[in-house]
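Of the protein chains in this complex, all but one are displayed in their positions.
Chain IDs A and B follow the sequence of writing; residue 1 opens each chain.
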Amino acid sequence: MSHDYESRWVYRAKWTYLLSVVGVLMLPVLYTLWISFNANGFGAAEYDFTVFWYVELFNNAEIRTSLGWTVLIAAIVVAVTAPMGVLAAKFYQGTQFKVPFVFLMLSPLFVPADVTAAALLVYFKNLNGLVDGLIGVELFDLSLWTAVAGQITWCLPYAFVVILVTMGRFRPEQTEAARTCGADAWQAFWQVEFPQIRPGVFSAGAFVTILSFNEYVRTNFLKGGFDTFPTYLVSYMLNTGMTPEVYAMAGLVSLVSMAAIGLVLVVALRRRIV
Amino acid sequence: MSGPTDSGGAAPQRRTLWQAIVDDHGPGRLVLWIPLVFMVVFFLIPLALTLVWSVFERTMFWMEPGFTLAAYQDFFGSGRIDSFLGSVKSAAVTVGVAFVLGFPIAVFVRRSVPAHAQHQAVLLFILPFMISEVIRLFALRPVLGRNGIVNDLLMSIGVVDEPVSALLFTPTSVVIGEVLSFLPFMVFCGFLAMEAVPDYVFELCDDIGSGLAVTLRRVIIPLAAPGIVAAAIFIFVNSLGLFLVPDLLGGPGAANAGTLVVNAIAALDFPLAMAIAAIMVAMMVVLLLIGHWLFDLTKLLEPFR
Partner (left out) sequence: MSGVPAVEVDGVSKNYGAVSALKPTSFAVPNGQYFVLLGPSGGGKTTTLRMIAGLIRPTTGRVRIGGRDVTDEPANRRDTAMVFQGFALFPHMTVEQNVAYGLELRRLPKDELRERTAAMLRLVGLTGYEGRRPSALSGGQQQRVQLARALVLQTSIVLLDEPLAALDATLRKDMCFELKHIQESVGTTFIHVTHNQEEAMTVADQIALIAAGTLVESGTPRAMYEHPKRRFTAEFIGENAVFSGPSSEGVLRVGGVALTVSCVEPASAISVAAENIAMHRQRPDLEQALPGTVVDVFYLGFTALLHVEVDGGPAVPVRLPSRELDVGIKAGERVWLSWDPGHARVHMA
């Protein structure tokens, strides 16, 4: 392309700008991470490296419980969303109404989290009253499951897109070849197509894990009487202000996310799916 | 070799129940509808119903069916509309800043980065995006605060003598928070729109030697328009709606539409919360329709066809 004749310095300057924007976006996170390992906390004149604040976190039973809920929700959300992403991508390939379907699937990205969450909250409260009145069971009382449903609406668009892109590289001739070899529709999918889109499904699963792990707004509205790690972190921060424990909690979330995204990138680059 | 034998030839005709289910026209096909049904039940219907609930009568702790515009009167006839309009203004500023900072990156990646590395370059912007929103916003506090890293830097290079306190808990910090939250979307959407443009278009521009300004105005921006519009709508609506930004970075009284929704729910005024939600959804739909009408947003979906 045109970069062959572009001044190398201009080219480098552009790259520098790109990377520095990424840097600026990451800087606050890295900065808090740095603070979180300081024994003297934020604003101190001296820096003494420590993992003390992190150890403190794990000594806190409430934090351990909230981490447990976070992991449980993330596991359920991934287990549901990744297969749903595959189904959605398959549906997309087969439907005549591609544009309306994609608009519907991607629209949760466009609606602010608190608007979706508030609407779902009122929806579940109404449904709960309705079902309770009909069969006497509080089926839609705010709980783990309402939080899971809220998170899935947020995660499914990402899973859908990632899997759809991977699926786009699969040649439909292979499904046909499998069918003419005697495979039924399910065998053709499971034995021929799925092994080839598996990296995409794994990436989608990893992204969904991160999204679920970090989700705050919807979870906070829709959860039952428990705390996940992000909701605990925010309420703790709003109560006590910026204590070293808050930095450590923030650091923990960032580290988990970064490890996960790093893993995805390494896998993706090695398999050349990006 | 002989003709067809029993062991070869057509696959066995005996069919199990499972085979009947996964057959091309069997009931197994219905599972493909699960995602669609899920999104309709847990997303489309709740958001559509906000309009209905917004005209319900407010009760002490809940609401009951009825028709009243009290919630809308409450919204338009109080200080809330001022907060709302204020947040519209800062959301618009955010869109502008994000365009100026982010769009050149999309252009640069599409035009100058070698084809095989383009996706990786764009994916770099997923990195910050994948860190919790809460953490990224919260992390801005120590960065922008009086003792923060930005003020340290400014003072050490002698730009200012005293820490700048306007950087945190002000409308400026809200815009900074919004830009940092949503900038990647300008890069993604801008790139996505230009990815559909074949290389030769850019090569032709170089070939006929049109200057950068002309190329931008006559070729790149028109071609990337669907992406720019989609990103602008996304950033605008989310800046307006995400209560976390004013909550964590704004000064006392800082509010946007999201804050109003959250506060209304906290005050158990459900019709008011639903009215604001309905206004937000309607705004988004109208903006998307206008954007689509002007620039055909389906062009962004080309890669998925």
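Quick note on the criterion: a contact is a pair of C-beta atoms (placed from the backbone, for glycine too) under 8 Å apart; a residue touches a chain by one contact, two chains touch by 3 or more.
This one's a predicted model, so the numbers in the text were calculated from it and none came from an experiment.
Touch with the chain omitted from the figure is made, among A:Asp114, A:Asp184, A:Asp227 or A:Glu245, by A:Asp184. Taking the whole complex into account, chain A touches the unshown chain at residues 171, 173-174, 176-185, 187, 191-192, 195-196.
The rule we apply is simple: only the chains that are shown with their structure count from here on.
Mean C-alpha position of chain A lies 15 Å from that of chain B.
By the touch criterion given at the top, residues 1-3, 5-6, 11, 14, 17-19, 21-22, 24-29, 31-32, 35, 42-43, 84-85, 87-88, 90-92, 94, 98-99, 101-102, 104-105, 107-116, 118-123, 125-126, 149-150, 152-153, 156, 160-161, 164-165, 168, 182, 184-186, 207, 210-211, 213-214, 216-217, 221, 230, 233-234, 237, 242, 246, 250, 253-254, 257-258, 260-261, 265, 269, 274 of chain A touch chain B in their complex. In the complex of the two chains, the chain B residues touching chain A come out as 10-11, 19, 22-24, 28, 31-36, 38-40, 42-47, 49-50, 53, 62, 101-102, 104-105, 108-109, 111-115, 119-121, 123-136, 138-143, 147, 149, 180, 183-184, 199, 202-203, 206, 233-234, 237-238, 240-244, 257-258, 261-262, 265, 270, 273-274, 277, 280-281, 284, 288, 298, 301, 303-305.
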